[in-house]
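All protein chains of the complex are present and in place, except for one that has been dropped.
Letters A and B mark the chains in the order given here, with residues in each chain numbered from 1 onward.
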Amino acid sequence: MTEQHNGSIIPIEIGALLPETDALRSAGWRLVQVLCVGSADGAELSYSFGLDLEMRSLRVTVPAETPLPSVTAIYPGAFLYENEIRDLFGVRIERIAGDWEGKVYDVAMGKLFSKVSIKAISSEDPGAATGGAASMGGAL
Amino acid sequence: MSGQDKRVQDAAHAPREDFVKGPTVIPFGPQHPVLPEPLHFDLLLEDEKVLGAIPQIGYIHRGLELLVEKRDFADYVHVAERICGICSFMHGMGYCEAVESLLGLPIPDRARYLRTFWCELERVHSHLLWMGLAADALGFESLFMAAWRTRELVLDVAEETAGGRVIFGSAIVGGVSKDPSDETLARCIKALALAREEVKRLSMVMLQNITVRHRLEGVGVLSADAAYALGAVGPMLRASGRAYDARSLGYAAYGEIGFETVVETAGDCMARAIVRAREIEQSFAIMDKVVAAIPAGPVSVPAKGMPPKGESFARLEQPRGEVVYYVRSNGTRNLERFRVRTPTFANVPAMVEAMRGSSLADVPTIVLTIDPCISCTER
Partner (left out) sequence: MSSIERSPWLIHYDASSCNGCDIEVLACLTPVYDAERFGCIVTGDPKQADIFLVTGSVNHLNAPIVKNIYDQMPEPKAVVAIGACAYSGGVFAECYNVSGGVASTIPVDVYVPGCAAKPESILDGVVRAAQILKEKEKAMRATRKAERKGRKAEGAQR
């Protein structure tokens, strides 16, 4: 039973993410979730897909400061996951269709889930959550 | 660059024209009469027509996923239960299932059956709660009161068997913490039979009332393809004609007990209401079967030792849809990462899609038939 719940986890390169995702979408898989785990030198993202009861996850390891393409062009529903991951983990996900510009949770302190040391991310900080309940800009 | 790559990139850069025309923006929430929870939308309107909705969340974000680093893995169940007070048992149990699969710990049969019983009890109470709130939003006060009165019968059973009304507190790693006797269960089944009759009557009132039907039919239509592509789950997906119910995975005792996936095809608010009404009926039947077949024996096994290094997923079907838990351990008593992808989180894109093109007056109805749970979404 555990097997069925876990599905298969396939490690892939960042460059292969969009083609692989696109292939899954064409084969009729649905996006189940995007999961992020922070690590000392970046983050590890798992994109899980489901087809009936089967689950398959693509896993990419993203070093800190490395841009990651958004999958929202293939699965538009992914925007919430990607915004959340960018805000809480500081992963540089680029070109999200439906960019909330760091206002998902609007937490006071920003990037709490990130395990990358503060110095490594301080240089460029587009998605920092700085408070203020402004409504989200950008298109959905 | 391959052709496929290019297509993907072009789509990512496609302009979104909807938002440059300068529509009227109406803020909806956070304190509003539709739901007890704070939920905020910026509704973009052209006259009465909703062009789009931008959700804003974060009012009840607590950050409880990070708390897992500070708590013992066996104690964290208490926090997991409080992800949401409506599906509390299932949250606690989902966390336990994930940890148990990490530990490789099979739980006793009686515990599996009791978990199934409580899951279904929770589904009934959640759907009745939904029915009441939906009736309230439609201005059908008497149905609201009647649904909540019936719900109390269900909560009495919860209190008698699990010890709590909304936070059951009975899921633990390795099984369950309460063991209601067979007599208690038989008595509960009798009480539930009463509730079942009542619910049948209420669903009939809800689904056949001409005003309700006017308000729900053809409103907030979500096509099967859109629902699937946007990752919708639960009644939202099933009302659009896709039969996916995570209970088919056969966790707890669903494998033995069996059930039928409820599907409707219209994809409108009415279809979602019908799906829930039929699910309540089925939940009662499942509880009957569980109590008839429940084996004797212990209800828990001790969870000894540290969780080994590794990771594990668990998937369950909550009243609002499929939920996915993830745990990762680094070999200490504190897990390294816990994550829950809750059904409403997955339903938000589809909810926004269902609202697009509807009229302003229908927004509360659409929001309600999706039955969002904000405290799940934000955790």
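Note that in this section a residue touches a chain if its C-beta (ideal position, glycine included) is under 8 Å from a C-beta of that chain, and two chains touch if they have at least 3 such contacts.
What you see is a predicted model; the values in this text were computed from it and never measured.
Engineer: For the chain left off this view, which of B:V50, B:L64 or B:A232 is in contact with it?
Structural biologist: Within the whole complex, the residue contacting the unshown chain is B:L64.
Engineer: Among the options B:P55, B:G132 or B:P349, which residue touches the chain absent from this view?
Structural biologist: Answer from the full complex: B:G132 touches the omitted chain.
Engineer: Just to verify: which one of B:V25, B:M145 or B:A186 makes contact with the chain not shown?
Structural biologist: B:M145
Engineer: In the complete complex, the non-displayed chain touches which residues of chain B?
Structural biologist: Given the touch definition above, chain B has residues 30-33, 36-38, 58-64, 66-67, 70, 78-79, 82-86, 88, 129, 132, 144-145, 148-149, 151-152, 155, 164-167, 373, 375 touching the missing chain.
The rule we apply is simple: only the chains that are shown with their structure count from here on.
Engineer: Roughly how far is chain A from chain B, going centre to centre by Cα mean, in whole Å?
Structural biologist: About 23 Å separates the centre of chain A from that of chain B.
Engineer: Hey, which residues of chain A end up touching chain B in the complex?
Structural biologist: 1-2, 4-7, 18-19, 22, 30-33, 35, 37-38, 48, 50, 52-53, 55, 69-70, 72-80, 95, 97, 103-107, 112-113, 133, 135-136, 139-140
Engineer: Note which residues of chain B are touching chain A in the complex, please.
Structural biologist: Per the touch definition, chain B meets chain A at residues 2, 4-5, 7-9, 11-14, 16, 18-19, 27, 42, 52-54, 56-58, 61, 63, 65-66, 97, 101, 104, 228-232, 244, 248-251, 311-315, 322, 324, 326, 328, 336-337, 339, 341, 345-346, 348-350, 352, 378.
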